[in-house]
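Attaching a single structure in structure tokens format; questions to follow.
Only one protein chain is missing; all other protein chains are in place.
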Amino acid sequence: MSTTKTAPAQADSSPVRPRWQTLLIRPETMTFMLLVVGVFGGSVLSPFFLDLSYILRSFTLYSELAIVALVLTMVIIAGEIDLSPAANMALSACIFAWAQASGVPIPLAIVIGLLSGLAMGALNAFLVIGLQLPSIIVTIGTLTLFRGLAQVLAGDKSIRVPEWFIGVDKIMLAGIPLPVVLFIVLAIGLGIVLGGTIFGRNIYQIGTNEVAARHAGIRSARIKSSLFLLVGLVASVAGIMTASRLGSVRYDIAAGGELQMVLMAMLGGTYIFGGRGTILGTFLAAWLLVIVSTGMIVANVLPAVQLVVLGGLLIVAIIATNLIYSRTQR
Amino acid sequence: MTDTAVAPLISARGIGKTFATVDVLRDVDLDLLPGEIHALLGENGAGKSTFAKILAGVHRPTRGSIALNGKPVEVTSPVVAQKLGITLIHQEPISFPDLSVAENLVIGAAEDGWFSRVPWAEMTREANRLMDLLGVRIDVTRPMRGLSIADQQMVEIARALASNSRLIIMDEPTAPLTPREVETLFAIARKLRDEGRTIVFISHRLEEVRALCDRVTIFRDGNKIATDTIGNLSDADIIRLMIGRPVKEYMHKTGATIGEVALEVEGLTLPGVFSDISFSVRKGEIVGLGGLVGAGRTDVAKAIFGVTPAASGTVSINGKRVSITDPSQAIALGLAFVPEDRAVAGIFRTLSVEQNISVAVPKQLAPGGFIRRAVERAMGEDAVRKLSIRLASLRQPIGELSGGNQQKAILARWLLTDPGVLILDEPTRGIDIGVKAEFYSIIGELAAQGRAILLISSELPELLALCDRVLVMSEGRLTADIPRSRATQEAVMRAAVPRRSTTEGAAA
Partner (left out) sequence: MTTLRKIFLRREAGIAVMIVLFCLAVGAVKPQFLTLDQLRIILLLTPLVMIGAMGQMLVIVARHVDLSIGSMLGVSAMVSGMLYRYDATWFGVDMPWWGGIPISIVVGALLGLGNGLLITLFRLPAIIVTLGTLSLYRGLTFIISNAKQIDRQWIPSELKGLAQTSPIMGIPWIIFIAFGVALATYFFAMHTRVGRQIFALGSNPVAAPLRGIKVNQVTLLVFAISGALSGLAGILYASRWGFVNPSNTGSGFEFQVIAAVVIGGASINGGVGTVLGTVLGVLLLGCVSAALPLLGIPGTSQAAIYGAVILIALVIDRSVRQQGIASLKRARA
């Protein structure tokens, strides 16, 4: 055995793995198979699961988080993390709602909401890239700050939005709720950016080896900053959509959403240490999460158990992803 | 001190070490005697540091055995080495910067339980005793952070004494020290020797070796060449033994026509790293930059390329003064830089070979904004053909390739940018002899195409065979500019080895 092992060591590279094998041991494949199992299991549990419109309606509840998770995936691939977007959603929704409640016309209020989201992203970018502070702790801080400011703004009350603004999730495009359409469109768009453009490619390169990326002329600070800004902006879009879906805004909307966003990315095979992951993975993982959550609701599982399942799933997902990557790569 | 009279403290027999597939140490036999200061000499990569690290448990030997006081021992880790009484002192000591000096001496060493009390008073007393013994004044209650390198080294020596080490290995300890600090260190080393301890001293500086050491062992290309009493060897002998290898005509330099100045550097300074560096490289010219590791050569290259810009001085490309603060600007100006440490600054280990090749030419790769796979594949295939890169597939992770082929891929990356100026930093390090020869002819061809090449190398034969001129750096300064006709290994070495007396004279 040792002879056969050492002989190729003198050759210039190890033999390449068959194509099917590389495809099969991708984490996205795991996510996809779990999704199939989930749908199948769910349909045994309840006929609802074969009803596409039911699943789509369930998805709208998670669509805002899923939209942000798509961008978050890119941040994690670039080797950073952002725990603040859920709090950003709450704060920008509160700013939007507060603005329109104080008489600002709705379109302007939306712009203000979006700008505030962008500003929150800029704060993260300044602290992480400008001041070179670790994004883990920085975004724990900004998460607390944003959520806290939302609470200052809204207090313990909820701010209502006008009747006509309510119900973005009831708008159907070809039978699909608008937030879901937005999620799909954004997934396709970001998927193309990440997989097909230089910008996307640079994200992987920075996450794989930032020093080498700088030596190859990639402006990593610029790219990472733009990702934090994009998360901020998309989070505010998600926040305002949440306001429209719920019809009112409280400081605690999307509470705990950071867990679900990170979970979607991890479950989709994004590597926590950067450099690997795909939009497709997160896209599939979002559906998987909806199936699992809806399944638990249909099966009358206590919300508490759902918390346990989500937390457990996150840990299992990173263990599995780490294992897959360490197997396929030396 | 005669070899036969005293029983050796350490007997190493047949020590060999192989990294990946490269033999870095072959069949070394060496006895270290109690009460001697023993120098290990050799060029960079000759194997002396590897040998020292094997003694200290940092590396495990691939072959061979070590005996301590006649008993065979397995030095499996630095912790084990410490227990056996062997301490390695790194050039820049590894310590716990937030802990006090006294704690750094003993942390991890105590055998008693987790929850046993830390005897602060006793610890401080003992630390002060050791400092007195060494005759240095360091407040042992202050944190390690903020100590000068010299003081950190003293703390390391004190740590060796605290664990009552019989063998203390100093790996190029004097490089970062001032002349006075070197004197202090030497006095202490002599004192320790007189106590019967063994000191292994690794250095490039012949004067220091002569002033301090009793015996020397010379390494070359992973082999032990000679061990002798220092008095028996002249400087010329030592240099001859160190380089000794016959200068093979690795390559014939194809007669490139040397043209205009392509790269000109004037007064480049980065305080504490290098100062007042001025030179120029013409089109079609290969200029070597020699010197010892740590002389500041890589820092100059990084400054030119904008990775770590210099504090002052100017860089001109094709006669135009430019300001480069980021590698992307350097690339736009037609510069290319193959960095010294491939794994850290060169490759994207887990990404495909073709991605690694195409990374520096985004505009060619994605003219309309979207990456064209066909273009990328063509770039990759072209590179594979031209540089004969051996691989299974362009889509396999570059980490799966051998070092030489990784390096070729990096070179291919830069050739795509069609650079006017190429800076190659140790381009053949860790590469098989056969592939090295290929690199040499490629470098010659690149020059023949009219590109200016700055070649940083620690391998003298490489510099001499390839370069039209050899610049030499020593301790952050340019010390020589030797034309090809007068370039010899001795001449380069003489300029590279820092001479205490001359630097002191210059400073005075």
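Which chain is which? They are A and B, in the order written, and residues in each are numbered from 1.
By our rule, a residue touches a chain if its C-beta (ideal position, glycine included) is under 8 Å from a C-beta of that chain, and two chains touch if they have at least 3 such contacts.
Since the model is a prediction, treat every value here as computed from it, not as a measurement.
Asker: Considering the full assembly, with which of the depicted chains is the omitted chain in contact?
Answerer: A, B
Asker: For the chain not shown, which residue from A:L133, A:I166 or A:I297 touches it across the whole complex?
Answerer: Touching the chain that is not displayed is residue A:L133.
Asker: If the hidden chain were put back, which of B:R60, B:R125 or B:R142 would touch it?
Answerer: Answering carefully, the residue with contact to the hidden chain is B:R142.
Asker: Determine which one of B:I94, B:A187, B:A332 or B:A378 touches the chain that has been left out.
Answerer: Selected residue, touching the omitted chain: B:I94.
Asker: Of the listed residues A:R147, A:R201, A:R245 or A:R276, which contacts the missing chain in the full complex?
Answerer: A:R147
Asker: Pick out the residues on subunit B that sit against the missing chain.
Answerer: Its contact residues with the unshown chain are 77-79, 82, 94-99, 103, 107-110, 112-118, 120, 139, 142-143, 145-149, 271-272.
Asker: Need a quick check: the contact residues on subunit A for the chain that isn't drawn.
Answerer: 81, 83, 127, 131-134, 136-138, 140-149, 151-152, 155-156, 251, 256, 258-259, 262, 266, 272-273, 302-312, 314-315, 318-319, 322
Here is the rule we go by: only the chains that are shown with their structure count from here on.
Asker: For subunit A and subunit B, what's the span in angstrom between their mean Cα positions?
Answerer: 44
Asker: If we count contacts the way the header does, which residues on subunit A are in touch with subunit B in the complex?
Answerer: Residues of subunit A touching subunit B: 9-16, 192, 196-198, 201, 204-205, 208-209, 211-219, 275-276, 329-330.
Asker: Would you tell me which residues of subunit B are touching subunit A in their complex?
Answerer: 21, 305, 307, 326-328, 330-331, 337, 339, 344-351, 355, 359-360, 362, 365-366, 369-371, 390-393, 395-397, 399-402, 404-405, 413
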